[in-house]
Each structure stands twice: as structure tokens, then as C-alpha cells.
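Only a single protein chain was left out; the remaining protein chains are all shown in position.
Read from first to last, the chains carry the letters A, B and C; within each, the first residue is number 1.
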Amino acid sequence: MSDDSAPQPRDRVPRDPDDDHSAAAAAMRRQFLRERTGVELTHVGQFSIDPAALPGNIENFTGVAQIPIGVAGPLHINGEHARGDFYVPLATTEGTLVASYNRGMRLLTECGGVRTTVVDDSMQRAPVFVMSDALHGREFGEWIDAHFAEIKAEAESTTRSGALISIGQYAVGPLRYLRFNYTTGDAAGQNMTGKATLAACQWIQEHHPDRPQFILSGSIDTDKKHSQINMLLTRGKRVVAEAVIKREVIKDLMGVDTTTLFWGRQISQAGNFMAASANNGAHAANALAAMFIATGQDAANVAESHAGIVYSQLLDNGDYYWSITLPALIVATYGGGTGLPTQRECLELLGCYGAGKVRKFAEICAAVVLAGDISLSSAVLHGDWVTSHDRLGRNRP
Amino acid sequence: MSDDSAPQPRDRVPRDPDDDHSAAAAAMRRQFLRERTGVELTHVGQFSIDPAALPGNIENFTGVAQIPIGVAGPLHINGEHARGDFYVPLATTEGTLVASYNRGMRLLTECGGVRTTVVDDSMQRAPVFVMSDALHGREFGEWIDAHFAEIKAEAESTTRSGALISIGQYAVGPLRYLRFNYTTGDAAGQNMTGKATLAACQWIQEHHPDRPQFILSGSIDTDKKHSQINMLLTRGKRVVAEAVIKREVIKDLMGVDTTTLFWGRQISQAGNFMAASANNGAHAANALAAMFIATGQDAANVAESHAGIVYSQLLDNGDYYWSITLPALIVATYGGGTGLPTQRECLELLGCYGAGKVRKFAEICAAVVLAGDISLSSAVLHGDWVTSHDRLGRNRP
Amino acid sequence: MSDDSAPQPRDRVPRDPDDDHSAAAAAMRRQFLRERTGVELTHVGQFSIDPAALPGNIENFTGVAQIPIGVAGPLHINGEHARGDFYVPLATTEGTLVASYNRGMRLLTECGGVRTTVVDDSMQRAPVFVMSDALHGREFGEWIDAHFAEIKAEAESTTRSGALISIGQYAVGPLRYLRFNYTTGDAAGQNMTGKATLAACQWIQEHHPDRPQFILSGSIDTDKKHSQINMLLTRGKRVVAEAVIKREVIKDLMGVDTTTLFWGRQISQAGNFMAASANNGAHAANALAAMFIATGQDAANVAESHAGIVYSQLLDNGDYYWSITLPALIVATYGGGTGLPTQRECLELLGCYGAGKVRKFAEICAAVVLAGDISLSSAVLHGDWVTSHDRLGRNRP
Partner (left out) sequence: MSDDSAPQPRDRVPRDPDDDHSAAAAAMRRQFLRERTGVELTHVGQFSIDPAALPGNIENFTGVAQIPIGVAGPLHINGEHARGDFYVPLATTEGTLVASYNRGMRLLTECGGVRTTVVDDSMQRAPVFVMSDALHGREFGEWIDAHFAEIKAEAESTTRSGALISIGQYAVGPLRYLRFNYTTGDAAGQNMTGKATLAACQWIQEHHPDRPQFILSGSIDTDKKHSQINMLLTRGKRVVAEAVIKREVIKDLMGVDTTTLFWGRQISQAGNFMAASANNGAHAANALAAMFIATGQDAANVAESHAGIVYSQLLDNGDYYWSITLPALIVATYGGGTGLPTQRECLELLGCYGAGKVRKFAEICAAVVLAGDISLSSAVLHGDWVTSHDRLGRNRP
């Protein structure tokens, strides 16, 4: 390609240096795009939210995506923080999804509800220090342990709500990967932990006699990525939803016997193990993507959050104990997109907007995942999976 | 719990049996929710889309999530299907994201653009047949191979645009997992392949002498889940974006040298390998979630789609060859949410709405991922990662 | 370090250029080592095997390791190739191992024996071709498919017993990894497939218009390494052992109920999935290492061969169906170490020496693995795991 392929200033998306988060700036950009592509962004340009609220959420604001919200429920939850009946907003364009979750919620509610617990809570930034050899790496690791208090103080000097809990160490050759584990209050905490860890690393670099080089991420924080380290060691919330499915109720509502479900479970476990999938349950990503979009979560975190471990037992009385553990659920009720108008309303619908609510929200997420997994697993075994999509998912023009 | 916890009919989300996809039905549900939760869904209730267009996309429609869209670009692409300069709509609530992708796009464009190629195309449904023992399983597998033509005909009788290309076989004990691989035209194809595979399985069950039992999914289709089988054998589009980063350009724009980038690359590869992460690149999920929401893709497919394999080399002249392969990109330009108003406009902005466009769209997705990976990797190494988030991501109330 | 650290010729292990595989050459080397280390290799120097038989098996032959062999059995097998009662030689230095496998064999035999089946057979060499970009890589892949017959002929021209069955293709950026799948008769086949694939690659390089560069291994053959590609796509033999454990028999012999075993199975499956282990059974490597050493297999192949997938069901009558699938069992009854004296005797003990026996041997391996998994799983649940090691494993000086 010739050099003239470089974008000329006139081709760059225009910005208003004085007030770029405004309806006028958005309109200017839509006009710019229309001139270059011929496309009218008519619907994109219709929104009720105030662009002035968007700094910190988006650059080059041009309009909005309107994502349909369906509400499923009630889902009865007997959690530590989430207690009662919940109506759950699901933003999706996939037919059948809301109906299927609704069905699972009804089943769980008729069985007495879902028990939910946040069993761990940890957000990371994972820098790597590059030492001269493995021996210096090991000694550096000991130095880190010995100076944890100072490192913690330095990290926490940058944040009101974050707390550095521990630093995991992982040695590869001369490299020392450090995994800083924080609690982050009601925020998801990726930025907070990044800033705190940068301060900590700079302190380490200044105070360690080797003045070691570091990179702020050595990739084992696995931000926006599924990983086995997340599965084992938690990222965000590790949250469990568990329920006892009554044999008669699921037979009535779903048409499947618990013994059939458990038989099928052995088969799906073998398949998931062989495929090395991120979740040996059914389809957590469906619940999470729909809830994340509705409530202002970072939808890219579906990548981490959809990991899951199902553990179940068929009980002597024929009832079916079913649990799912989400080891890397990344959610917030404060910061990020949670304060935007429709997002905030959806969090409020769940009683989860603002400070002190994030564990409650995490519990609801897990309970909804469980509802959907039971519904889909039953549909697959009962044989109405395809027919229901045929009925509810005819979405072709 | 007592039985009275079961939801009473009056608690169920109300539906209008005559016309449930209407503004009135949505308003009725908002009213219902307000009565039970006290929450006004004011902004959720404001939308320009026509509810009558939503059957097939959502049940219990109640309103919309408004997700801000920022536009980044131009990004110059020299693909097989995507050719020219593109302005990319990104729906997100995460500050810095649009700016960072914009920066990467500028770099790539100034370096001559991104080359993109769809190297494989395959959507699956993966049933499992349960045989009496492993020997019967093996013989069943041979029978499947011998009857591929009939199975293909049966599967394809259910669809206009899907074609069954091959059936992979995976034996575990007496189980025979079959992975049906289809091309699905411009649709993502999960429902199409489910329906086609059900027909095929019923045909198999009727014609095989053992009348074997099957489950329509044995879990190795790993729908809505990352898995290693996807990484190896493709799910959806396997698409590559590659570029040669000119040493001087990245030094000018990002402030990092290509030798530093390549040095850091060795470190991040070791980290990703140790962590068993789904992607040894940086943060594909950010690009994909934002593009998926904007363009009506199924956002839950971020789970599969964010997988990636970076392969790079430092060239003799100091330029840097960088490629990313997305092995499981699941996208559509037809069906699902692609026809909804804002979503369709965003696809049109990319010249990707409708039939015959899906490979073009897949190529653009991969190119955008590459832009973001370069931008983030550079920021991490240059040290402006945290400061830029501090500047652009101050989103707390 | 100074240059004088380089080994002087007088420090190199001496060889006899005329007859290096002789007792005299071995004695010369032991003398050399004694002079440099002061260590007498008295027992190492005692062997009944003829050094003249060792070319092709070892260089710098110095003596032998004497590994104790214990025999376990009889194990009743109802396989396709292995039929009858087998006494199994296990070479190990780990107390309890033979006793534990013996116990499991007795259980299986009393339950009617083990059913075994080789369900797939495939040895690989996996070269990678480096193309100019991904598009050329895709076209190269199509060219490979179109020229499969010629490639097969070229590969097979180098071998009497190997046959090229298929070539899998895996695209990453501009790279085309090719996985050549062979059957290799009664040999394990790593060298045979290396030689055949080299010939094929040279033919490809000469005949493809781009004269593409290749590396004979792109690492996805994962030789001497566990990998998920082996788990999914087989390396060596994919072999299944399955049995129905009678409730009364295991209760009598092991003291555990099948319901307890199945309960524990749910727990170990969750653990293995979370840990991403290579085998969701118990300890296949113990059986395989002991059998491999006794019978002249390549013990390094324990790395691949120990992978496994257990699939089990509790039957209505309380009996317990248990299967294990070894997806990457690499064994031979011909070539390598199989012809050495003690090794050959141990193969003969199993009726597995020489041509036409490799599937029989693979079946026996899987059956022994199953016996050991049942014995250990029962011991763990019954609580006699530690006590039996205490009784049989007191091996401290």
C-alpha cells in the first residue's frame, strides 16, 4: 500500500474539543458518518440518556444501541444477601432465552428457591518482574513476602475502597509473576487494582536493591479472558447457587425424571472434560450476557464470568441436589456503566444499585444461571429444545 | 421452605395473550414491576424500536437497555471480503475502550492496513449416542461414516442455507459423541444446526439396527462456552488478522520499540501458557463484546469468540509481523438480532447487513481485535495504561 | 566461566570405535566413571543380556538397571483381542502397587472380567508449513487435500508397515500445521512416521508452487507430552476397558458400597475438572509405567499414555458400570525395547510378543488400568489407603 493510505485528519472521527459529550457532538459524528458511508443512524440517534453523563463511559459518543429487555421471574432466592422474590431483567436479542430462564425460575421457586453464597472475592492485577536469573527471582519472591506490609500500604494509598489481601507468586525461569489479590468494594475493580498495583510496583522497583524491571501485566491476571487460573484461584466473585430439585416438580414442569437428568449429567461431564470446556454446566453465558447488558456490567467480562463448575448428587428420595459454582464472576453495583439511566433502573429493579450491593447482585447472577441450566438441560433431555426454538425463535425477515 | 413460596399466578410476569409484543404489553409489565418493586423503569420504557418486530427476539418485552455507542476509525483493511476504510461502532460503558481501539486503528492504518482472511467456517451441534459397549460404539461409528450421504440429506432437508460438511467422532466408553459440522450461510446457525441435527439423529435412530438412544447435545459442541475443542477445530469462523507494524510508526504513535514489544511478547506467552488462558493475545473480548452489542450479535457468544492465538515475528528490518487467529468467532449478518433497528444501522455502517456479508463482518471483527491488542500491549509496555484510564475512565458518581 | 570449562576429549565418555556394544566397552566405561567419580557400578555391571543385541536401543551402554518385577493376576479379560486369564508383570519399586492391582484384578475377575476394545489407532507426525500469509495458508491447505493421494504414496514409500490415513489441518496466522495420522502395525511408530512425513514434506515442498518452508514438527504432535489434542483426537491407541462391578462382590472384597463409590465419583469429577487434570480416573500412570518398563515400551510415553476419561453409571440393580478410555496409549509389540531379553519374556507371558499382537497388548493395558483405578478408589473411600501403604510400603533404610 502506498503511504497515502494513512488517514488524513479530515477522515478521523471528529471531536468537539469544547464539549464532546453532547447531543450536538453525537449528531456531528452521525453526520460525518453519513457523509462517508451513506448510512443514516436514525435509531442509533434516539436516546433518552443525557450525553453529559457519559464521560468516563465512552469516547466518540454517537448514539445508543437499543437492546430489548425481557423480564423473567419471580425467582425465589434464599441467599446470604439476596433474599426473596426477584424479577430479572434480561437484555437479549435471542428468542427463547427469556422464556427458558423464566421456566427454570418457576421450577426453582416451586422447589423452595435457590440458596446462594459468595464464597470468595478477589480481583487481580498481575505484574511480572524480570530478574537476572531464577535464583534472584526466588530471592526477590522472599523479599516481596517480607515487605508485604509496605507494599500493601503503597497499593492502598491509591484507593479508598480497594484492599490488597495477598500476593501470589509464580516462577518461570528468571521471571516472577505476582498476582495481586484485592477486594474492591462494590466496583469490579480492574482499574482500581491496576492503579494500586502500579504504585506498588514502582515502590518495589525503587526499594528493591536490584531496581528490577517490571511489566504491569504479565498476562496471568487474564483480564477479559477465560483461564484455568481463574477457575482455580477465583477472579471477581466466586459464587455458588444450589438447590434441591424435587422429583415430582421437575417431572410435572419439565417432563423429565431426576434419574434421567443424573444419567445425562454423567454423559455431559465426560464430554466437557474431554473438550476442556470452561464450564461443565450448560450455558451460563446466556444469563450473564443478558444480565450484564441490562445492568451496566462490562459485557466483555462474560469471557471470564461464564466459567463454571457443576456439582450434583441424586438424593436417596429421588430429589436432585444441583449446584453451580461460578469461579470468576466479575460484577459491580457502582462505577462503570452501573450509573447510566437504563442500567441503573435495572439494578434498582433487583434492589442492587449502589454501595453495599455487589454480593447481593452476584448471588442473583448465580441463581439465574442455575435456573437456565436446569431449564436447558431438561429441554435437551425431554426433546423440546428444538421445537421451542422453532416456536419462539422464528426471527428471520 | 413451605409450599406457599411457590409463585402465585398473580406474581408471574403478565403476558397479553392477544398481542404480547406491543408497547402496551411492555407498559403493563413495567406497571406490574413498579407495583411489586417500587421501581420506575422510566428510561427502560423509552425506545424507538417497534415492539411488533420483536417476536423471535425476546419474550416478556418490557423496554430496552440503552448502551452508548462510540465510533472508532477509520481502520484500513485489505481483506478478502472487507476492503477499504471502516468506521466501527462500539457499544460499551467502559471508558478508554473506544479511545484505545481508535489509537490501534490509526496505527494499523498508517502501517498500510490489516490483512484479513476467514480460513475456516464451521458451526456445530454435537449429539451423543449411547451404545451398549465400546465395541458397538466403534461399529456404530463405522455405520455413521458409511451412511454419511443419507444423514447429510436428512439434515439438510430442514434448512435452506445450512450444509452438513462432516461429522467428527469422539469415543468415550460406550458413548459416541458426534460433532456435526455445518456451514450456515450468513446466520450464526446454532438453531439451524440444532434442528438439522435432530432430524439426522432421528433418522439414525430409526435406521440403525440397534435403535440407539441419543441426546441432542453431549456437551462437546460447547455452545456458549470456551473450550479447547473450539480452539483446535473451529466453531463459527476461524479468522486471521495480520499486519506488519512499522518500527518507526509504532515508535512515533505509541512510544514503544518493536524490540520491546517482542521481548514483552515472550513474557506474556509464558504467562498465558502457564495460566491456560483462552487467548494468548491481549483482550479480544473487549472488541467483540462492543461490536456484538452494537450489531445485534448474540453477546453470549463472547464466551467462545474471545479465544485467540497470537503468532508474531520480529522481522530483520525491525518491523514487527503480528497476527491473531480467532478460532471460534460466531457472527451473523442475518437473523437473530441483526435486523433490529439500531443493530441493523450499525451493520450497515460497516456495509455488512444481510445476505453474503458474514465473512466480511468476521474479517472486520478480527481486524478490530488486532487494533485493540496492539494498542493495549503498547500501553502496558509504555506505561500509559493506568494514566489513560485515569484520564478517560473517571466514571464514579 | 572460562573457556577451559569445555570438556576435554579425555573427559568424554569413551567409546570403542570397533565394537562399542560389548561387555568390554561397558566395562571400560564403568572403569572410566570409577576413575572420575570413585563410584563402583558393581550391580549395574551385572546383566544377562547380550550387549551385541543393543545397537538401536542405546548408546554408551554401561550396564543395566535391575527393576523388580512383581506379577499380579489372574485378570480375566473378554476383549476383542485379549481373551482369557492374564498374569501381568509389573516392574516397579513402589510398595503396595502390585498388591493393589492384584486386588483390583481379583475383583474384576470375580465380577466376570473386563471388556476391552481398541476404538481408534493413529500415530502422528505434525509438521508445520510457513506460508506468506493466512490466505496462502488456506489455499495451501486446499492444495494438500487435493494432493492427498500423492502425499500418501510418497509417505508410504518409506515404510513397510505404516499407512497414512488422513492429514488434519490447523491454521494459525500464516502457519499451516498438518497432523499426519498413520497406522503403524505393531510398532509404536514415532520414528516410522517421522521418516514418512519427512519424505512427504519434501515432496510437498518440491511440488507446491510456493516451495514453502516447513519444520518437521510444529509441536502439535505433542510427542512425549500430554495434550488436549491427544485427548480429543487420539495418539497411538484409543482403548476402552469397561466392566460391571457387582454390588455384592465389591462390598465383600473392598468393603465399599457402589452407591458410595458413585457418590465419591461426583466429587472426584468436579475436582479433576477444576484442576484440569489429564485423567479424571485415579492413577493410570502407575499401571502403565510398571507395564511399560517390564515389557520394553518407551517409558517416556507414560506422559501421553496416562491420559484418561472415566465414564460410569450406577445401574438400577445397584451394580456399577465403570469404563475408562485411554485416548493416547502408545505401545508396541515389535521394535524398540520389545525384543530385549527380559522385556520379550514379559511380553510372551502375556502372549503379546511380536507381529499382530499390539491391539491385544493395548487391551490388556487398559484392563489393568481399570483394575488399579477400582482398587485405589475403593481404598480411598474405605479408609485403608494409608494403612496398606504403611504395611506394604515401609521401605526406609
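As a convention for this text, a contact is a pair of C-beta atoms (placed from the backbone, for glycine too) under 8 Å apart; a residue touches a chain by one contact, two chains touch by 3 or more.
Quick caveat, the model's predicted, so the values are computed rather than measured.
Can you list the shown chains that the hidden chain touches?
Spelled out, the missing chain touches these shown chains: A, B, C.
Which of C:F140, C:Y170 or C:F361 sits in contact with the chain that's absent?
Answer from the full complex: C:Y170 touches the omitted chain.
Among C:T116, C:T258 or C:T342, single out the residue that touches the unshown chain.
Of these options, the touching residue for the absent chain is C:T342.
At which residues does subunit A meet the chain that is not included here?
80, 115, 117, 119-120, 133-135, 137-138, 141, 170-175, 228-229, 232-233, 238, 240, 242, 276, 309, 311, 323-325
Using the touch rule from the top, list residues of subunit B that touch the missing partner.
That gives, for subunit B, the contact residues 228, 231-232, 263, 266-267, 269-270, 272-276, 280, 309-313, 327.
Keep in mind that, in the parts below, only the chains that are shown with their structure count from here on.
Using Cα averages as centroids, what's the distance between subunit A and subunit B in whole Å?
A distance of 16 Å separates the two centres.
Which integer distance in Å separates the CA centroid of subunit A from that of subunit C?
From the centre of subunit A to the centre of subunit C is 41 Å.
Residues of subunit B that touch two or more other chains: which are they?
If we look for residues of subunit B contacting two or more partner chains, we find 170, 172-173, 175, 228-229, 276.
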